[in-house]
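To start, the structure under review is shown below, and the notes come after it.
Not every chain of the complex is shown here; the ones you see sit where they belong.
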Amino acid sequence: MPGAVETFPNQFPDRGYEIEITCPEFTAVCPKTGQPDFGTIVIAYVPAETCLELKSLKLYLGDFRNRGIFYEHSINTILDDLVASCRPRRMTVVGHFNPRGGITSKITATHEASRP
Amino acid sequence: MPGAVETFPNQFPDRGYEIEITCPEFTAVCPKTGQPDFGTIVIAYVPAETCLELKSLKLYLGDFRNRGIFYEHSINTILDDLVASCRPRRMTVVGHFNPRGGITSKITATHEASRP
């Protein structure tokens, strides 16, 4: 979803610097049990032409609050939506999910821009 | 054991993302002393066509509860069973075992899928 999160122009497009954003207040709903899941999302990317606007990113992540979605699905969806929004040189999204039944999960997905 | 743990289709088979699962409540029985052992199992894998279903995985690990088995044997058996169940691109299983006689053990085993 290209316009999922707003962006602003990167003022230093020639330097390959990294931005890492940590959101410890992610929550969604388990589609199987209907019970809420909780976790921390970490987004690290090297911007190309645009950067993610933080307030818009916060609202985007908040939209998962009442959506039924599995762990793997949510992390891969966030990666796809953010890549479509800001077209970074490289982006990694990690989800650290709270224990359920004594088991903790961490999902890590990465996108590399194809070289022109 | 191929069907040891149930799986579900990986919705993002083209992206090499990683899933890490931590189970701090692993327990088995020492075949020599008959006393219980305790440890934490960490499973990290890159799924191919299928992902491990967490509830089924929990029940599978719970089946070691009253089984007599050595540390090295349990970690290599878990790796073999999970690889047979979900055929991942790559999987590592680590067991951190509680001290016995003042000595702590950690076992790490890795499977790499052979390239076609």
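By written order: A and B. Residues from 1 in each chain.
The rule is short, and it goes like this: contacts are C-beta pairs under 8 Å (C-beta built on N, C-alpha and C of every residue); 3 or more make two chains touch, one makes a residue touch a chain.
Predicted model, so just to flag it, every value in this text is computed and none were measured.
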item: Homo-oligomer size of the whole complex, from 2 visible chains; value: 10
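Here, only the chains that are shown with their structure count from here on.
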item: Subunit A and subunit B: spacing of chain centres that average the CA atoms, whole Å; value: 28
item: Subunit B - residues contacting subunit A, complex; value: 10-12, 15-25, 51, 54-55, 57-58
item: Residues of subunit A defined as touching subunit B within the complex; value: 72-73, 75-76, 100-111
